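Apart from one protein chain that is not included, each protein chain of the complex appears where it belongs.
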Amino acid sequence: MSALTAPAPPQFQAPTPDELFNLPPIIPGVEWFTKPVLLAVLSAILVIGVTWAAFGNPKVVPRGVQNVVEYGYMFVRDQVARPFLGKDADRWMGLLLSLFFLVLVWNLSGVIPLAQFPVASHIAFPAVLAISIYVLKIYLGVKHQGGIGYFKNMMFPPGLPKFIYVLLAPIEFLSNMIIAPFTHAVRLFANMFAGHMLLAFFSMVGFWFLFEQLTPLGAPVGIIGVVMTIIFTAFEMFIQFLQAFLFAMLAAMYIGGALHPDH
Amino acid sequence: MSAQERRPEEDGRDFADAMWSIPSYLLAGMAVYGGIGWLLDRWLDMSAFFPIGIVLGLVLAGYLAYRKFSR
Amino acid sequence: MLLAAEEGGNPLMPHDYELVVGILSFAVVVFVVGRMLVPRIQKTLAERTDAIEGGIRRAEEAQAEAQALQQQYRDQLAEARHEAARLREEAREQAAQIKAELREEAQAEARRLVEAAHAQIEADRQAAFAQLRAEIGRLSTDLAGRIVGESLEDEARQSRIVDRFLDELESSNAQAVR
């Protein structure tokens, strides 16, 4: 906030995380109704609407929206569900497809004009998804492998010397129980956070040097900023898609690991 | 799952599994043994156990990941 | 703890209202998309797979049926040909049989006619023989009466009578034989 009331010779100020991500409420006074909240709800409505338009009354011969969304379904089924869940894939497709579409739209809102804020860059949203998957993972693990069996399979992988289990079991436990869900959420959050910062930085460079303070020396810098903004927008779209895919893939991996104790 | 009859996609699945698990193992190893070292440091009023714990945790976690996933 | 020392609101600390909104929107999406819509599309996909596989199966069935029908026709044709050949053969056989029968019959008829003729001839001969015998007897008695009645006076007369008798006999005999 202090950047806006800068001292007399106006200088370029790089955007700080605080001003980019601590947004004021849209309606003053309603503390909770901020831009990410609005976008999150809109994204959920959009996902439901598009999916309903496609799958509400599915035809054996697809046309229109159904074709497009079915392509997404095929992608999730063949790239995410089947490699990690095998024959259980169809049972979990509902969850994985919802996850994938929701995360994808939350991410893509970062490059959609007017929205231009990736919902997933507020950690609450990835955390909710990751915690849901975490709870589901533990529930499934205990249900399918038994309470003791689950932790035994997790903490004591076979094929290691006996004495070293004492040293390794805490690592396994911490890795599976705390680090994995944490990184699951933070990977998505951090990618969106950093991507949004990059985009904001380059677009601000372009805006500042071409519109606010147009000088012969600064103009090329501004042009570079605009070009980089375009390049990074394309790159961000790729990253956003990739992160949605990875999020769904990791969810499938955790579910698969809970269903079948391997190793 | 026996080691003899493995299909290619299962290999790929295991590999992806390993790729996503290894960083988390390393972090967990550092956290556990670094944390133990840090507590020892506080208790004994020293500063040597924390780095030792960090390195020990990394080595142990790396050993675990290597033994677990490379078969 | 590690990253707590950042300025302003820590981006790693979630806002509680955002958590609530996130949970709600995720739950609604999972319920609507995952529970209601995905089973529908799975059913449709299964139907599509079924339709494609069913189409292939139906085509195969139709082909098999056509082949079976063709085979059947071919079999029928072969059978018909066989039947025709058999009938022809039979007819030929029958014709030969009829011919043989007819010939047999004609031969029998001829034989019968010949036989009848022979019998007639024999009967005629018998009749003639019988008639001749009777005639000879009567003639003999006649002759004997004449000889006895004329009283055999002389030699010449006697021999004349015998000659005349033989002549008579000869002529009558020739008549009778003819």
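Per-chain residue numbering starts at 1, and chain names A, B and C are given in the order in which the chains are listed.
As a working rule, a residue touches a chain if its C-beta (ideal position, glycine included) is under 8 Å from a C-beta of that chain, and two chains touch if they have at least 3 such contacts.
Operating definition for what follows: contacts and distances are computed from a predicted model.
Peer 1: Considering only the chain that is not displayed, what protein name does its UniProt record carry among "Pyruvate/ketoisovalerate oxidoreductase, gamma subunit", "Multicomponent Na+:H+ antiporter subunit B", "Protocatechuate 4,5-dioxygenase subunit alpha" or "ATP synthase subunit c"?
Peer 2: Missing chain, per its UniProt entry: "ATP synthase subunit c".
Peer 1: Touching the missing chain, which residues of chain B?
Peer 2: 11, 15, 18-19, 22-23, 26-27, 30, 34, 41, 47, 50-51, 54-55, 58, 61-62, 65-66, 69-70
One rule holds for everything that comes next: only the chains that are shown with their structure count from here on.
Peer 1: Please work out the Cα centroid separation of chain A and chain C, and write it as a whole number of Å.
Peer 2: Inter-chain centre distance comes to 88 Å.
Peer 1: In whole angstrom, how far does the Cα centroid of chain B sit from the Cα centroid of chain C?
Peer 2: 94
Peer 1: So the centre of each chain is just the mean of its C-alpha atoms; given that, what is the distance between chain A and chain B in Å?
Peer 2: Roughly 25 Å separates the two chain centres.
Peer 1: Name, in rising order, each residue of chain A that touches chain C in their complex.
Peer 2: Those in contact with chain C are residues 16-18, 21-22, 31-32, 36-37, 40-41, 43-44, 47-48, 51-52, 54-56, 58-61, 70, 73, 90, 93-95, 97-98, 101-102, 122-125, 127-129, 132, 186, 189, 193.
Peer 1: Can you list the chain B residues touching chain A in their complex?
Peer 2: Going by the criterion above, the answer is residues 1, 9, 12-14, 16-17, 20-21, 23-25, 27-29, 31-32, 57, 60-61, 63-64, 67-68, 71.
Peer 1: Flag every residue of chain C that touches chain A in the complex, lowest number first.
Peer 2: Residues of chain C touching chain A: 6-9, 11-19, 21-23, 25-26, 28-30, 32-35, 37-44, 47-48, 51.
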